[in-house]
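The other protein chains are all here in position, but one chain of the complex has been omitted.
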């Protein structure tokens, strides 16, 4: 039996709170069980040097854990003058995942900064960051849309993410911290609402996995992402009409 | 008339939420109007090199603004490899203020890390950090007290803080961001519940101030800190009995 | 038709040169087409702080591109005081992949440093680094084995890696730089000689991919890794007998 | 009795030497007892980005202690790649204090860099830095004045600074190092020649202080600053006529 | 008798391999005995700020040892966030030596980056870097010459370098690592093919040396550099005709 009595193919409750802080163009608190992350999207009217004059925009992400988001206090990166390797890996993943569903030409020469600050970490922070950041991104782009009315709405699909893994020889969905620390195989599945993969990262540092196990994990992951994307649709439904109208 | 209809000697509503996150030994969300700061206190079983073997403990603070806690996005310190001077100044102030009411000998060889992460900044973040961090500190030390029962309770007094300033020739209490940006004189008042000063920082960068004006500002500040400390007492009342008993 | 007339499921020639430099305990030059990487393994008689006294060893990797390993000169990390995010991601991947086939308890309290320095980059440097570093690791551990005779030989399996991707709607194996820069989907497949997966990283930043496409890519990848591992076996054959004997 | 036989309300001898080094536009050695600081003012014909095109100038300060200005050698900041927090705090204070008496619009788009390098530290280096830097600033601006004749002379008032504190229950003026290290309360008073406050920083880290004690300290401070400013007037008198003429 | 049976005035075999990597405009592997260094020259179409608009070009060098180019692994500079002092010293020397034979006006507003990456270090890496980098520089400038035909060929002379030293009271030429580590006096001699000195660095950290000893060392050095330059001429002979024609 899993912690909290969950079934192997069951995700933790996903709660998305929009307009969580007041200054960001998009601001979302995502809670997946006890994992809590503030996802802010900020619009800046310029692009990195390599895109100047290209007509294209950019999306970049930064991820950070508050020092006491974990069991023991994690020193801030600045105290060591180095970004932690894991942090670097995660923020690159968040950036790629969001860029993959955005039409950067349609966005035009703007940068959208995604800031994912983990307030409380109980497993799955990288996938929750993507799922929450997507909603913040939609809010930020919708705000732009109201001001300047895009011809082509710059977001092509929903994107959601979830983790899967093998713990005690069981394939399970949405690992909490305790499960994650015992997992032999650990995989992050990032998909669109059309059921396609955006990114797939599976690691068997503790033990290699077979193609058959991979298949089972993917099936679990697909199931989990669907529910995450449903939660995104639910919370965006009320004031976000572009999906059904001429937005896209 | 002030923003929101406040009187010159009126502070914004102060809301303190304890046990805000689940891992820290003390975790408090302080809200002063729209200023929102997560204050976590973490206990570590060692001290900095200069105190090893001394039998004394240490309290140190780190302050940080989330990138989008302000109107425009503020890049993270790590992206420039430098701690912002203002940040440095504030975290040193928070550390000094809390150490001044703690008996470091009674605490013993432990370090308490205070992390103040500003989620939303609307003026007064350095004073709110101190006021909120004090409650987190009490919770952390009480937890230690339950485990090891201090002979002398290591906290000597409450400490609260508030800002005062001169805006449009009016002396006002607890400046919000918009007031702060127009202030000619700006002062931070940090006091104990016994009405004594812990630290006083007054700056007239825009215009010098007279001793008479200073006196009026101090009187305003004393009034404000009293209310802040009352809010601390209220929120700590229920499960914190050491004040009235043999705690101290 | 692919560059150089390769078929979609054909890898470039893999050449492994052992004892490439004279000081490292294991030193291998791997050439995969025009990609050339020096992979050195160095043994150090201590472990990182988190393993002290545990009886377990550690394997860690560093990856670096010589400034002119690419078409235009890439400034050194030290000139910006920051490790490039991509570099960080890759060196973490190399470390995980090698640790996954090593019995760190059997190794004992030693650190093996893997240094992968790219002399010339023509696509697939992260997978070639893993494939080459594995051979350097075997040489380094064999040298230890000669000195101290392990009871359990610390390497459990071969590990090889290759990239696959979708370019012009074709699924292809072992992308060179020019193919990689046009790829819609890009995947790195890391496997053991027993046909199990160690790590899988697939990214559809340019375009999402379906489960069916994923399956085809995995099949291609399995084919490629098999050939890479055969090349490792060939070059190690002569003086590395542990595989067939009581080494494992 | 104080060290050297001083009375509680007596400052140490203040010696200001102008044109101390030959390249800086303003160069002053200030000696307050055994505290010796080189204060240089350098004029640069550009402003920081946030002032470009504003027509306003800027004044910024850097403070540094030579490694052996203190009893034991203090490693240079560069060896740790971090500016010391105390240094940061002090240089921000010096910059604010000087800006507060300068009409930055009248100065025009120039930056004046103030460098305070402590050769020998015997208490009160932050206040002595301000007092000495002011004289260097006057010399630098006078030199500009000779070249371009300001319509409005950019300096509005003299600014001087001194420390006060409570040591062994005595309120004393201008603490030397030995007194400072025993002080229960420590305050820096920065004032104009018109008797107004520019900045006030009082810290009771060792023990809180009452409003009455604060009043006594302020009275002492006012007395001390007056003497410092007299020393500034004396040294500037001979070749600096703008005070009495149309300079201001 | 010297290691390998060399005579005191004998250099190790010098082997220069051109076009060692495929992207750099000039790419040379230099081997001097067991010392092996990759020397790449890269052309960039801009100059550092201090030369913008001057019509002059620039040559700058970076030197780096691969971590396992030495007996024990040397951590990368980036892991300490600091360039090693010795590295800094060497790369400045390489840059000065090459600039001294180049007509920077004739080169025009271009920067040539010289990267010397030491694969294997067995003494004399700084002099070998200069000798190898010169050949890479010639190749890079010849490539430019083919594209744009310089009026004045920008290279004025050959430049070669060798070390000399005093070991066991013997003056010897071209010290290998083992000799270098026992040397009382160590000198680097950098000269043109016209027999003039470009740079001379002699150090008697272990023991001072007399003017007479200096003279003998210089004579040895002259002999060694001549042979190095002959090796450069030999390897460049085939496809580099500018020396005898109107190139210069």
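Labels A, B, C, D and E are assigned to the chains in the order they are written; within every chain, residues are numbered from 1.
Keep in mind that, in the parts below, a contact is a pair of C-beta atoms (placed from the backbone, for glycine too) under 8 Å apart; a residue touches a chain by one contact, two chains touch by 3 or more.
Since the structure is predicted, the reported quantities are computational estimates derived from the model, not experimental observations.
Within the whole complex, touches from the chain that is not shown fall on D, E.
Contact with the omitted chain, checked across E:23, E:177 or E:197, is made by E:197. The chain that is not drawn here is touched, among residues D:9, D:56, D:77 or D:222, by D:77.
Although one chain is not drawn, its touching partners on chain E can still be listed: residues 81-83, 85-86, 88-89, 91-92, 96, 99-100, 157, 187, 191-192, 194-211, 214, 218, 222. Interface with the hidden chain, as seen from chain D, comprises residues 21-24, 27, 34, 36, 38, 40, 42, 44, 62, 64, 66-73, 76-78, 81, 83, 113, 115, 117, 119-120.
What we mean here is this: only the chains that are shown with their structure count from here on.
Chains that touch both chain C and chain D are absent from this assembly. Same-residue interface: chain A and chain C share over half of the residue numbers found at their contact. With centres taken as mean Cα positions, chain E sits 60 Å from chain B. In chain E, the residues touching two or more other chains are 81.
Taken chain by chain, the contacts run in an open path, each chain touching the next and the two ends left apart. Touching pairs of chains, sorted by label, consist of A-B, A-C, B-D, C-E.
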